[in-house]
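Complex shown without one protein chain; remaining protein chains in place.
And then subunit A:
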Amino acid sequence: MFGAPWVCRRCINTCLKPARRCMEVRMLRFASTANNGSFSPVLLARARNMAAEHDRLSLETAESFDAKINKRIGELKGVTYALKRWEESEAALEELHALLRDSTTDNELRELAAEDLASTRAQLDTLSQGLATSLTPKHPFEELPCLMEIRPGAGGGEAALFASDLLRMYQAVCSRRGFRVSLMKYERADGDSSNGTPPLAEAILEIETPGAYGEFRSEAGVHRVQRVPATESKGRTHTSAVSVLVLPSLPTNASDGQELWETDLNDPNSDYYVNVTDVRTDVMRARGAGGQHVNTTDSAIRLTHIPTGTVVSMQDSRSQHKNREKAWQLLRSKLAQAKREAREEEVTSIRRGVIGVAKMGRENKIRTYNYGQQRVTDHRSGISVHNLDDVMEGGFELDKVIDSVKVWMGEQEMQALLLEEEDEAVKSTKSKKSK
């Protein structure tokens, strides 16, 4: 049983270089720890079930075409292929072992087999990694663009300043990576802006490139800063916090995959469906008589989703129309995320101690930016980098941190998967016994 998140510190420190490799190595350890060196039997059973389903469906569609079934086949393809390669490799290894065990094997052959053994083992390792990766479920929002909401938390004006620093950091990393990004909402707080940066009350970045959600979901949570504020005369270090929320964004205007979204928006079972009658719209009311008597520019829109009490507001554009559109986009994103989290919550109880990954960190401190030590530490992956400036400029050091968290998340999912399968295995043996 796994209690606290399983973190391999040595691994983090030594194999950070190509992050992906690190993930694979650790995942393999994971998948195999369950059963002394060989692939976890529960996961293997899962893979075999999926492959069997794949083959059965393939036979079915050979006779009649069905889009739904075809989609499912597509989903199962990866696992099926990875399993096949893994099984071949394992069979080869088994054959070599058999040769070596067999006393009648002549010396020359024995030597050849021994030579092959090492490379076959290595190959099996790689294929095990592949199989493990193919089994971890893809996050349903992975391929979507995203909205990133940044709000100062505890720490007053200093938190507001750090919020604008983070905003700039994410804008920079997006532009370096070639992600389309626009500022959807920018609300400033009161305070001195003599240094040119108006302190932030709330900002929402729209990162329009597909896949941005998968890229940045690791960033959700509380970011803590430790530094001496510009306003602090005695040189004391302050600690303040900024919270970041990452929401899936649902493209509503003409773009790739538009059809998909339109059907999703109208399907009551979809995460993105919002019943219009559940939403109350409020506009700024003109004071006094209204109509021809006043010519104010109020264009603010506030939407309230009555069943959940979710409130969003938008006043950035002079056009009420645009504000309404953006507010709806934001509301849909928030509700889709909430629905997803609710479902994850359910699964979590099955997964025993493992925390729902998407939700992880929402209220938790995930990262510390320590200016005195020029250090950034992520509390999930355990990584520390010492080039704070490069992180804040959205440079490669930030990529390093983000990648390490992705590795950590992959691990979490793997762990959850294992538990889920074990749980099911236990259940099925129990029900067999009781019969």
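Keep in mind that, in the parts below, a contact is a pair of C-beta atoms (placed from the backbone, for glycine too) under 8 Å apart; a residue touches a chain by one contact, two chains touch by 3 or more; residues count from 1.
Following the convention adopted for this analysis, contacts and distances are computed from a predicted model.
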item	value
From "peptide chain release factor N(5)-glutamine methyltransferase", "Origin recognition complex subunit 5", "Ubiquitin-related modifier 1" or "Cytoplasmic tRNA 2-thiolation protein 2", the hidden chain's UniProt protein name	"peptide chain release factor N(5)-glutamine methyltransferase"
Which of A:268, A:291 or A:309 contacts the chain that the document leaves out	A:291
Contact partner of the left-out chain, one of A:121, A:318 or A:386	A:318
For subunit A, the residues touching the chain missing from this view	188, 190-193, 198, 280-281, 283-300, 315-322
